[in-house]
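Every protein chain except one is present and positioned as in the full complex.
Letters A and B name the chains as they come in the text, with residue numbers starting at 1 for each one.
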Amino acid sequence: MNRKISHQAHLLKEIMSYEFTAVELNLFLDTHPADIKALAEYNQVTECLKKLKFEYEKCYGPLMNFGTSPSQHPWRWIDEPWPWQIEY
Amino acid sequence: MWIYEKKLEYPVRVSGPNPRLAKIVLEQYGGSDGEAAAANRYLTQRYTMPTGMAKGVLTDIGTEELAHWEIIATLFYKLMKGVTPAQAKAAGLEAYYANHGKDVFLQNAAGVPFTAAYFAAKGDPVANLVEDMAAEEKARATYENILNLSDDPCVNDTLKFLREREVVHFQRFGEVLDNVQTWMNTKKCF
Partner (left out) sequence: MLREYNNCLPPEPIGACFPQARLAQAWTPYQYMRLVFDPEIGLYHGTIFPELVRPYTPHPCTSEW
């Protein structure tokens, strides 16, 4: 079955793939702190991720709270859907 | 401190309501080798690790395990969506439903509530790290058992992702063990 996923889910999947790459490189760098190539990749992915999250947050509100991302009015942190409610 | 990120680490899809499978995936929510046990094991052991690398890897993998714990909860939540009390009963979830409704409760597939007795903190970095490596293998084996019992290809997709993470974490803990063992063999205390 070919299902059509929402724009929100589409953006989230893109963020997931970049953030997952960052998680992997982060863990790798933890045990290989002198690997300059891995570090360059990590910093590059971090930049891409920042842009993707900025785009997402413009449409769907903050991905992170406690001062990490600003919010539009009214306070959008509590907007649904929460992660477990989203259809992918 | 920790900051919540309002997204899953990996997408969760299910083909439809499936109380039988929902009950099974609870093994990785509140079971002995589940994600809650993993997160608490690593985040408890990190304080007394001798090297920055060991403290860092336990912090980061412990944090990733919390994201996996959320993925399992999401699997349960979605698999129980639309399930009627009669269907829950037919799937052997009668007692569960009586106590918890459709809430995700910290227990294993057999209904045993979660306990800190599932993981160790021995005050010895080598003993702790070898336990962590074993924990990754036990979690991998549990995912394989659940894959053998599952009839939902969408759920399998998520389970396979989580299973592969156990393989990667094992490699990182192996590297940390080498780092800690080298530190112990060279460090002189006066």
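Note that contacts are C-beta pairs under 8 Å (C-beta built on N, C-alpha and C of every residue); 3 or more make two chains touch, one makes a residue touch a chain.
Nothing here was measured: the structure is a model prediction, and the numbers come from that model.
Considering the whole complex, the residue from B:Lys7, B:Arg41, B:Lys78 or B:Arg165 that touches the absent chain is B:Arg165. The chain not displayed touches chain A at residues 16-18, 20-21, 24-25, 28, 31-32, 35, 37-38, 41, 45. Residue-level contact of chain B with the missing chain is found at 10, 126, 130, 133, 143-144, 147-148, 160-165, 167-168, 170-171, 173-175, 177-178, 181.
One rule holds for everything that comes next: only the chains that are shown with their structure count from here on.
Our note on geometry: chain A versus chain B, Cα centroid distance of 22 Å, whole angstroms. Put simply, chain B touches chain A in their complex at residues 3-13, 53, 56-57, 60-61, 64, 70, 73-74, 77-78, 168-169, 172, 175-176, 179.
Taken in their complex, chain A has these residues touching chain B: 9, 12-13, 15-16, 19-20, 23-24, 26-28, 30-33, 62-66, 68, 77, 82-84, 86-88.
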